[in-house]
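Please read the structure below before turning to the comments.
This part shows chain A:
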Amino acid sequence: MLTIKDLAVKFPSRFGDVSAIEDVDMTIAPGEIHGLVGESGAGKSTVGAAVIGLLSTPGYIAGGELTLGDTDLRSLSEQEAHAIRGDRISMIFQDPQTSLNPLMTIEDQLVETIQAHSDVSQGAAVKRAVDLLEEIGIDNAATRIKAYPHQFSGGMRQRVVIALAICTDPELIIADEPTTALDVAVQSQVLDLIRRLAKDRQIAFMLITHDIGVIAQIADRVTVMRKGRVMETGDTEQVLSRPTHPYTRALMDAVPPLDHRITRFRTPTDAETAPPGSIPDNAAERWLLEGQQHELLGLTLDGIHLSFPGTRTSIWRKPDPFVALQDINLTIRPGSIMGLVGESGSGKSTLAKAITGLIAPTSGTMFLGDNVLPAGRARKRNDPSRQLIQMVFQDPYSSLNSRHRIGDILSEPLWLYGFVNDAAERRSLAAAMLELVGMAPDAIDKYPHQFSGGQRQRVAVARALLARPRFLICDEPTSALDVSIQAEILNLLKDLQSVFGLTILFISHNLAVVRQMSDDIAVLRNGKIEEIGSTEGMFERPQADYTKKLLALTPVMPRTWQV
Partner candidate 1 sequence: MIAFLKRYEGLWLFVHSPAAIMAAVVAVVILVGAVLAPWIALVNPYDLSSFSLFDGLLPPVWEDGSNPKFLLGTDDQGRDMISSILYGARLSLVIGIAALTIAAVLGVGLGLAAGYYGGRFDAIVMRIADVQLALPAILTALLIDGIARGILPAAIQQDLRVAVLTLAIALSLWVNFARTARASTFVQMNKEYVQAAIMMGQRPSRVMFVHILPNILGPLLVIMTVDLASAILLEATLSFLGIGLPADSPSLGTLIRIGMQFLLSGEWWILWIPTLFLVALVVSINILGDFLRDVFNPRLR
Partner candidate 2 sequence: MTLSNLAIRTLLGSALSVCAVAASADEFRWASTTDPQTMDPHAVNSAPVLSFLNNIYEGLVRRGQDMSIEPSLATSWEPLADEDGWRFNLREGVTFQDGAAFTAEDVLFSYQRASDETADVRSWFAPVTEVRVVGDYTVDFITKAPNPLFPDSIANFMILDKDWAESNDAALAARDAENFATMNVNGTGPFTLASRDPGVRTTLVPNTAWWDDVQHNVTEAVFTPIGNSATGLAALLSGEIDFIQPIPLQDVAQVEGRDGFKVLEGEETRVIMFGFGHEHDTLLYSSDVTDANPFTDPRVRLAAAHAIDIASIDRVLFRGKIEAASQLVPADISGFSEANQGRADFNQERARELLAEAGYPDGFSFGLKCPNDRYINDEALCRAAASMFAAVGLNAELSTGPVRDYWPQLREDDFDMYLLGWSPGTFDMEHPVRFLLHSQDNEKKLGSWNFGNYSNARVDELLPQIQQEIDPAARQAMLDEVVAITQEEVAYIPLYTQPLIWAAKDNVDLTQRADNFFMLRWVTVN
């Protein structure tokens, strides 16, 4: 039905045309869910955009064929292409928060879309819209349809987005990362909906995602892309369980499994990084080991309660406070890795901020080792914990000051904590540290934007290490990274932990990653700890219902497919 042949898309730039995708072949049959998988920069979204004719300027299709049924999509005029959009091809975007016009009611948006493509009366269009909403699982659709997007929760909103995409009965829907912004429970519902629609309405889906688990769960066929080219195409089971292309194989290796623990990931790129200890006589390693005059330090949270004042909306009533954390009791054993999992909004990052002193708990006490950890502003700038506790952040693009050179970023903890007073010495130590985290020492004079996300995250780790920390908080350190890079960083963290004996709080929404990394695990939900225990124990015998549900809903590859 949809046939793509030899598709090439180019982006003119001032340095000549840059090829975004080349030689892409793909077919999608009615009712088929076709997964399009690959890491960032693979060009998978470009394929989707080219099909629907919404390439971002100044990109253009440089060659190949695009046919939908009998229609040659490339030969359409601007108007014809626009008429086809919505009518025969539609699209679902990643983030339901931003996909809907905030100023228009759901009804207006649905009716306008329906009327754009079929000549029906207002009443008929409204009726069709209500029916559709009911069909995709929105209760009380007749009244809810009058609401504005912000009145819906994330999952409901994505349903509305899907309703908008299918309200004109398109033949093909391009779903670009439709569940990436959603929590697992919602993700599972949306995936079910997509599967149902494909089956019942015979809509063809192009499901673009980076998540192998999602592909494994619902795609009929899959196409693997890398750097603008197709690596491999085939039935999902065949591609995932018996990959023929080495890249696909490496990609599968890098996916952390949920159901068992592996010691190290095999990374698709040939290990450009040697594990610490393998670099003979590294100055940074020696310096770090020298600094280990302290015992291993654990962290204890005792009855932590944290609430934010609500937004005041009335003169008479005090606003209800927003409770972010409730009665958190947690002990992180010295030298262990504690995994902290939870969905978005569960309070994971708030807890990390409380430990680092960025915000103060409303009540409760924190201990670092045996010492009380002052909360919030009570923590002086020169408090020893400032140095002992370090953090690796989620987004390596924002955690490094883009206006400072790598050398300056790395030297900062060295002079701030008074470790090294000589600038030249600081510089050589920073260079050695770069080497230790697997980067070339000449990176020291470059700026962060000259590096990839994975490399930046290495720099971030290096900066944390240069403070000689005893306690490291890793807040979703790999969620912004591709799986292969994720594997590298996870490997690095594991290695460093084992060499330097750090205590780590590892925060993630990804259960599989946590399983690979942590010794113990705590499950957080709505600011409360649902369950706490050893990692293996929890994954094998979850106690809390919530944990069980989470484990059940996380899309995974069937065990039998695993290589």
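To be clear about the criterion, a contact is a pair of C-beta atoms (placed from the backbone, for glycine too) under 8 Å apart; a residue touches a chain by one contact, two chains touch by 3 or more; residues count from 1.
Candidate selection criterion: all candidates are chains of the complex that A comes from, given by their letters.
Values in this document were obtained by computation on a predicted structure and should not be read as measured data.
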Of the listed candidates 1 or 2, the one touching chain A in this complex: 1
Contact set on chain A toward candidate 1 in their complex: 14-15, 353, 356-358, 380-383, 386-387, 389-391, 393-395, 398-404, 412-413, 416, 463, 467
